[in-house]
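Selected chains only, in their assembly positions.
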Amino acid sequence: MPSYLVSRYQGWHATSYAENRAWYRRLAEEGQRPRSMIIACCDSRVHVTSMFGADQGEFFIHRNIANLVPEFTPDGDHHGTSAAIEYAVKNLKVAHLIVLGHSSCGGVAGCHAMCAGEAPELEEKSSFVGTWLNLLRPGYERVLELPAEQQIVALEREAVKVSLENLMTFPFVREALDADRMTLHGLRHDIGEGTLEQYDSDSDQFELI
Amino acid sequence: MPSYLVSRYQGWHATSYAENRAWYRRLAEEGQRPRSMIIACCDSRVHVTSMFGADQGEFFIHRNIANLVPEFTPDGDHHGTSAAIEYAVKNLKVAHLIVLGHSSCGGVAGCHAMCAGEAPELEEKSSFVGTWLNLLRPGYERVLELPAEQQIVALEREAVKVSLENLMTFPFVREALDADRMTLHGLRHDIGEGTLEQYDSDSDQFELI
């Protein structure tokens, strides 16, 4: 392992771990009981736990390119995102399911370029990134009518909305929501401004928190 | 959003964000430039950024159930994990690619139960979790000869090794490694003890850091 990570890990073990050893041991013995699942982007600038003041044990976190959720497709293929959602909802019984999008998302920008025909390399069947970003194509259709300079931000919001829509195609998500066992939330974080906006399904708008 | 998360977010914005605004704005304007990609489990007890003393911008993080990587399969289907790896290696050109497993992993335990025929619900085609955990089946074959009480920990290590092996089937991963543009690491974290062990391919052993 790179030595700078070894040093940092050792520092963590001598301080934060040492101070919280008792809690970490209990978490190890008794298992996790996270209150929320967060689906966020892999982007290195999105720091979920820091933003929500969390330490070990609070959030079950799935991160993929552009925080996308595919439709419910039980075809026997490997679906990592769907597996994480199934585990969180059915096994861990999380109380909140949160989709967290963000500004300056490389995945969203890539999807926009691809859909606009400006990124042929993403349209190749061999591009995992392009194939994955196809999940956001329905969002692209909905931002086309906007002025060009507004399309990217709008598509970042669509990445949250499309995921919320697709989540509703999972029977166990629907059931948990219908039975008031879980709530669903869509957020978009602005990295530069540090702000957070929340999707309101009644107004179909994102509103600043 | 739950109100306690709103309070915590607002606290973060007034402190950590406020103190680092200049850096966050640069990250927003200039884009991310993470040094490493980490593939970790969704488990709420695995706190990657805390353990490596990281803040915004350092780690491109993909998290899925049991930190698994499938084989290279460019079939035009959605592959979230493969997309994240492709983006990290080809676009972001990360210098280190790290697979981080952990103790008491619910996914690994589920895979063990499924392969032992004790979890028929995971073997159903409709189980996303079961289908996903099939990726670890080759690891199960390799721990079968061990005494029963050692199999789970051994399978947690296999979850790292299988992922490392599958990573080598990606041409762009191989190329980056061959050109010395990237290094590859496998780790397993013990949640209760706070320890970290590293896979050594020469000895085929995990060694405590």
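Letters A and B mark the chains as written, and numbering starts fresh at 1 in each.
What we mean here is this: contacts are C-beta pairs under 8 Å (C-beta built on N, C-alpha and C of every residue); 3 or more make two chains touch, one makes a residue touch a chain.
Because the structure is predicted, anything quoted here is derived from the model rather than measured.
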{"item": "Full complex, copies of the single sequence (shown: 2)", "value": "4"}
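One rule holds for everything that comes next: only the chains that are shown with their structure count from here on.
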{"item": "Rotation in the CA alignment of subunit A with subunit B, degrees, nearest 5", "value": "180"}
{"item": "Contact set on subunit A toward subunit B in their complex", "value": "1-2, 5-6, 8-13, 16-18, 21, 24-25, 27-29, 31-32, 34, 36-37, 42-47, 49-65, 68, 70, 74-88, 91, 96, 98, 103-104, 106-107, 125-129, 131-135, 183, 185, 187, 190-196, 198, 209"}
